[in-house]
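The structure appears right after this line, and notes come after that.
Omission of a single protein chain aside, the complex is shown with its protein chains in their original locations.
After this line comes chain A, so read on.
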């Protein structure tokens, strides 16, 4: 008797779940139709989102207000997502069909979203809009937004990676600052002079940070004429474990090991509070990183400069541009209005407003020229953008497989669990077998 009633209750519950689901979706459908019908004569509501930017007086918030004033038929709401939650929030809201009409994507995730078909190509909108020309943007940044000759974003801002150095530590060691003639080897020999030990032989000040972050490693590999994968990101064998890569990574890992090491291990960096805080407290003399580090550095009294990333043996130079751009939700109900908003958010006015705050470099040619004429510290940083190449994350949707296995291999090597050759051979094999699936 009891079992019967329990079973009945269970069936009841499931049927209620199912009916709840179906009625729920019906509701959602009808409300969308309402919106669509209202669009023609009423105010269109749009949402856009970015990571960070949570303060009430943020530039994006102000830009949204200004847009609302000049567009009485559109009402824009700015909904930023704090911290690390951005990708998760955006992905789940895309799944639920609740995603904002316009969202920011970074260069690293860009290919993934386009590959999934959730980003609207912009070429038709641009063609049919004579008032808007994309030649106001840096050509490099526009190229970054193109996949298969279609443009998927409008640039917001960018951060080329450059070499940042601690002037006080250079002065103390009586070494001239890095210049454009430096090769990678010059940098390492300078790092050796800048590294200091205490009586017990423990390193107290490091010359350079050989980070585990992929971007500087990619740049370093490019300088050595190699990469972790082929151009379209379909093969690791012969790239990730090529003789060139193995030799280069052996040298790179050696920077953090042994008695004459010049760099903290990733573990040291973590326990010492991260590379930028080591840099600010005169424990690190040089690091390769993006310009976003500046806002932190400016809060401390560290004296710093930026320089071109040194060339490889063959005189080659390379960098990566970390960039963010506005993308349109392919499922947006109001694409025409969304494009209006994107034009505004990436346009001249917006670029000016952001660059006046000094946090980011403007993506437009005219505004960047303005910055070039006044900025001293940033000059090499801006120059680095001429040498930018696309990392694997901007070439292939397989990139996460490559980076995961590559990072794992390097971690093994750093913890002395494997040699560089063995670890990279294994990683290349794993990547290729995963891609084939």
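Note that in this section a contact is a pair of C-beta atoms (placed from the backbone, for glycine too) under 8 Å apart; a residue touches a chain by one contact, two chains touch by 3 or more; residues count from 1.
The working rule: contacts and distances are computed from a predicted model.
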Going by UniProt, what is the name of the one chain that was not included in the view, given "Ferredoxin", "tRNA uridine 5-carboxymethylaminomethyl modification enzyme MnmG", "Sugar ABC transporter permease" or "Sarcosine oxidase subunit beta"?
-> "Sugar ABC transporter permease"
Which residue, A:46, A:74 or A:94, contacts the hidden chain when the whole complex is considered?
-> A:94
Which one, A:77, A:271 or A:295, makes contact with the chain that was left out?
-> A:271
Per the whole complex, from A:43, A:366 or A:415 the residue touching the absent chain is A:415
On chain A, the omitted chain is touched by residues 13-14, 16-17, 20-21, 88, 91-92, 94-97, 113, 116-118, 267, 270-272, 331, 400, 408, 411-412, 415, 417
